[in-house]
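A single protein chain has been omitted; all remaining protein chains appear in their positions.
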Amino acid sequence: MMAGTENQQGFTPNEIMTIAASRALRGSDVCFVGIGAPSAACNVARLTHAPDITLIYESGTIGTAPDVLPLSIGDGELCETAVTTVSVPEMFRYWLQGGRITIGFLGAAQLDRFGNINTTVIGDYDHPKTRLPGGGGAPEIATSAQEIYITMAQSKRGMVEKIDFFTSFGHGTGGDDRAKLGIDTKGPTLLITDLAIWKPDPVTKEFTVVSLHPGVTREKVQETCGWTVKFADRLEETPAPAALELKTLRDLKARTDAAHSGKAAPAANRGSKDG
Amino acid sequence: MMAGTENQQGFTPNEIMTIAASRALRGSDVCFVGIGAPSAACNVARLTHAPDITLIYESGTIGTAPDVLPLSIGDGELCETAVTTVSVPEMFRYWLQGGRITIGFLGAAQLDRFGNINTTVIGDYDHPKTRLPGGGGAPEIATSAQEIYITMAQSKRGMVEKIDFFTSFGHGTGGDDRAKLGIDTKGPTLLITDLAIWKPDPVTKEFTVVSLHPGVTREKVQETCGWTVKFADRLEETPAPAALELKTLRDLKARTDAAHSGKAAPAANRGSKDG
Amino acid sequence: MAQFMPLSQAVAENLRNGDVAAFEGFTHLIPTAAAHEAIRQGFRDLTLVRMTPDVVYDQMIGMGMAKKVIFSYAGNPGVGLLRRMRDAIENGWPNRIEVEEHSHAAMANAYEAGAAGLPCAIFRGYRGAGLAEVNPNIRSIVCPFTGEKLAAVPSVRPDVSFVHAQKADRKGNVLVEGIIGIQKEAVLAARRAVVTVEEVVDDFKGLHPNLTILPSWTITAISVVPGGAHPSYTHGYYARDNASYIEWDEIAADRDRFRAWMQANVLDASPEDFAARVASLRAA
Partner (left out) sequence: MAQFMPLSQAVAENLRNGDVAAFEGFTHLIPTAAAHEAIRQGFRDLTLVRMTPDVVYDQMIGMGMAKKVIFSYAGNPGVGLLRRMRDAIENGWPNRIEVEEHSHAAMANAYEAGAAGLPCAIFRGYRGAGLAEVNPNIRSIVCPFTGEKLAAVPSVRPDVSFVHAQKADRKGNVLVEGIIGIQKEAVLAARRAVVTVEEVVDDFKGLHPNLTILPSWTITAISVVPGGAHPSYTHGYYARDNASYIEWDEIAADRDRFRAWMQANVLDASPEDFAARVASLRAA
């Protein structure tokens, strides 16, 4: 898989994807974070330019500041470092549905050009070729968070003309489909892949490449995408990772690998062991 | 007011009312407690024959064991001695509506023979002669608790032919009125006044005197009641308070008076003052 | 992100004439200092929301600030009736007020739904209850699975909520503990939230992870007012002043005595006066 291969410029496609995503975040953001690239991006942002960013994981941990990336959305580290930890019903009612999330991160097994996402099944729902994990929090993150950022590695299998199942709603068939359904949040406003940065066209809502990562060509973007790619008139080049960004990300990953490969000791107890 | 006057037998009408109510409670009961006589009755039960009884106050305190009676349903003492203290929405959703309360205590400004209660207004709702506090928790206690016990001092003003407002539903116009509304709890099963113990007729659901407190006559019960009183064929006499019951109640009241008249120091802190 | 500021500024910047305002606290942690500041600043035409409009709403109503009251239990807890609120409802003094009356279950669910961003709350309630006949905001829905009819009420979404809490950290996160009542929901349901606290601590390190903490970014303004809940209490700081509640019954019984008391104890007073009021109620 290419994501792990360092290119000539000294960073991997996965690293530029993660760092580009981290740059899109501000200190005032309240992020609903998933595992994987979103978690890495949010924590790099927190450790570099956005120290005041609020990270929320759906396990109920609000305002976490983990030292290593969690393997699951309910790792103990998230609770240990959180401002507060609430129940799962409260998380989905007061914090997500309550409209308090500015940025929801979503990944996709299949994505279409309008930011609609499938993580449910490949094939027919009742007789699936591959049964995927399903939506989890995504169906409501997609409509309750003020904006959605999507991260994924590009592939023809993943970026498709037509998704097999609408796990979570992006811009539907484009245009004002969200408004027609009574959804008043912005939906997907940013797609960051291992090759490029995409934004929805203001009118059609089709994802359009606005920036190519260093060394990436238009052809390479098209080869790894299942639909005919639109490029912005003014196509930019994503700035290469700064030394601090790269060091922060790699240190985080190294700490994470060390913690998860061995049998890590539990973090300091903040519970009531001696109560 | 007669409630405070000790009679020849060495106890007041209010004391026999409270003690008779306490006797109706078992250790397995989970009581939703109001302020006043119910609170005294529940705590006398806890301190005498029913040490395992669970007392819940609507402020969110579950399994409390106060040393003095609270002046309000949210006194600090209730929280200090509770098994746990939950939010008010949780109290009404999980604990009351969830069907976990076996006995709900209600008082009444006006009561009719079918256990319907008014604590809202005297006179017309929109132009009341007297604006009373209103229902608080009562409308749902009346229908969600498995049974309702009512305590009140008898008077022609309080026990009336027709209440001015249906704050909380008892047996409606009697019979199976509750079932007709889809209510599957028992409603008022016991009325304990300063003069007598009443139970609903199994068929008509009209409150019927089943036991007269010591020294009380049928005439006295009728004189202080606004409807024509029915008496059970086998009318019993309420056993006089036992020495332990009376001592427990009076000690509780003495501790309470001492605590509320002076400026009591706060109870020991179980919070996070030093956090 | 919460801003620390004097209470006079917090009230001036966040309360407006005509607002739907909640000063919440379920017996514990009543934001009396904030209510008194609102009285001093003379706001008008307020819709006052509260499950238990006790002494502070009796005072605000008596001062003519309320156009409407949304509530579920209007008593002086453990003492009796609210005489100023009665006078307004029964006699229109100092002005007539509109009343929207609910049960506790309805109000609790309505705040919860407000915090949850929903337009309404559903619950099993009001069966056989007279309020359902006099309050047009008590409606129903039918469960699409069982056919059961359930009560529905509109969610509570105040323009501004005022609550009192134990403490804030320097970042503006706020801890509420003890009888937590409806405080969290009142803050999260509101467009703006003002919190008075007993004290500010450096940080909340070492606190149990599951306590009720309102993150800084859910709060508009924080003011430090020691004793600010008096005559209510603050768990861990000072006890309830039961004598004051009993005394209020007499003060509120007479219009002139009420006015004189308000002049001396509210209009001519300041948030700084609260500390002295609780001095004798603090733990030794």
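The first chain written gets the first letter, and so on, giving A, B and C; residue counts start at 1 in each chain.
The rule we apply is simple: a residue touches a chain if its C-beta (ideal position, glycine included) is under 8 Å from a C-beta of that chain, and two chains touch if they have at least 3 such contacts.
Computed from a predicted model, the values in this text were never measured in an experiment.
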Missing chain: touched chains present in the view: A, B, C
Which residue of A:52, A:140 or A:201 touches the chain not shown here: A:140
Per the touch definition above, residue among C:124, C:167, C:192 or C:277 touching the missing chain: C:124
Footprint left on subunit C by the chain that the document does not show: 116-120, 122-124, 137, 139-146, 148, 150, 152, 154, 177-178, 180, 208-212
Residues belonging to subunit A that touch the chain removed from view: 35, 58-61, 70-76, 78-79, 85-89, 91-93, 96-97, 120, 125-126, 128-140, 142-144, 165-169, 172, 177-178, 181-183, 260-261, 263-267, 269-273, 275
Subunit B, residues in touch with the chain not shown (by the definition above): 28, 30, 52, 54, 62-63, 79-80, 82-86, 93-94, 97-100, 144, 270-272
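To be clear about the criterion, only the chains that are shown with their structure count from here on.
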Category of the chain touch graph - line, ring, star, complete, other: line
Centre-most chain [mean C-alpha coordinates]: C
Chain whose Cα centroid lies at the greatest distance from that of subunit C: A
Gap in Å, rounded to a whole number, between the CA centres of subunit C and subunit B: 27
Subunit A and subunit C, separation of their C-alpha mean positions in angstrom: 40
Where subunit C touches two or more other chains at once, by residue number: 112, 184-185, 204, 206-208, 211-212
Per-residue overlap in subunit B, given as positions that touch at least 2 other chains: none
